[in-house]
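Let's turn to chain A:
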Amino acid sequence: MSEPTLLYLDGVTVSFDGFKALNELSMVLEPGEMRAVIGPNGAGKTTMMDVITGKTRPDQGRIVFGADIDLTKLDEPAIARLGIGRKFQQPTVFETLTVRDNLLLALAGDRSPRFTLWARESADEHAQLDRLLATIRLVQERDRRAAELSHGQKQWLEIGMLLAQDPKLLLIDEPAAGMTDAETAETAELLREINRTRSVVVIDHDMAFVRALGVKITVLDEGCVLAEGSIDAIQDNPHVIEVYLGR
Partner candidate 1 sequence: MLSIEDVDLYYGASHALRGVSVTARIGEVTCILGRNGVGKTSLLRAIFGLQPIRSGHIRWENRELDRLPPYQRARAGLAMVPQGREIFPRLSVRENLETGFAMLPRPLRRLPDEIFELFPVLRGMLGRRGGDLSGGQQQQLAIARALVTRPRLLILDEPTEGIQPSIIKEIGRVIERLAARGDMAILLVEQYFEFARDLAASYFVMERGEIVLSGRRGDMDETAVRAHLTV
Partner candidate 2 sequence: PPAKAATAIAATPETGPIKVGILHSLSGTMAISEVPLKDVMLMLIAEQNKKGGVMGRPLEPVVVDPASNWPLFAEKAKQLLSVDKVAAVFGCWTSVSRKSVLPVFEHLNGILLYPVQYEGQECSRNVFYTGAAPNQQAIPAVDYLMNQVGVKRWVLEGTDYVYPRTTNKILEAYLKKKGFGSADIMINYTPFGYSDWQAEVAKIKSFGSAGKKTAVVSTINGDANVPFYKELGNRGIKATDIPVIAFSVGEQELAGIDTKPLVGHLAAWNYFESVDTPANKEVVAAFKKFTNNDKRVFNDPMEAHYIGFNIWVKAVEKAATTNHDAVIDAMIGVAHPNLSGDYATMMPNHHLTKPVLIGEVQENGQFNTVWQTPGLVVAQPWSPYLPESKNLIGDWLPPMSCGSYDVVAGKCLGNHKA
């Protein structure tokens, strides 16, 4: 009784006026799995997340979520409501809302106007927010407008928003960027924590971080999979060294 795969990219191709950003990309993600995706700049990692989250429509290919939901047929909100959360490469938060409100809006729950019009902040939402603020170390900044955060703080805030959504699948684009090594280590720890209950796809260029995750790695290059395997396998893979790690 093998339960169905969680996410299945099947020959996905995305091209921008001729240039193929994704080229027949296929990938499988098991439920509860955490997958690290690395690859040269411009390999198509972010584009991959774009097509999963409905930001970009693929020219070819299917993206099946869970048993039989074809994500290519859905739009962003619908996909998000399925429980697919995303952190962007460039931190994007609601600048004029306070840090806390940013998290509040991200909290899992009904998204319809009908609900939000009457919604009152429940006690456990309150508790949740406090927990999140602590996790992302922005307790002092809780009532500052997000526009006033430093770059790294925005990164953290966005991670916080992602957690708040409590999604089935987390797509995380370069969380370690702009973090100190110590923070990077903690982030890895955090992700492993999350992975206990949820599936994660994480992109990053920081090999120390990737190693710290200690999970299966997929290497993308020019829009398709170049290699797949454990960190050590990857780090010795000549192709990967050639196009990505350098010597």
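Going forward, contacts are C-beta pairs under 8 Å (C-beta built on N, C-alpha and C of every residue); 3 or more make two chains touch, one makes a residue touch a chain; residues count from 1.
Inclusion criterion for the candidates: all candidates are chains of the complex that A comes from, given by their letters.
Owing to the predicted nature of the structure, the values given are computational and were not obtained by experimental measurement.
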For chain A, as assembled in this complex, the candidate in touch from 1 or 2: 1
Candidate 1-touching residues of chain A, taken from the complex the two chains share: 16, 39-43, 45-47, 89-91, 137, 148-153, 155-156, 173-174, 177-183, 186, 205-207, 243-247
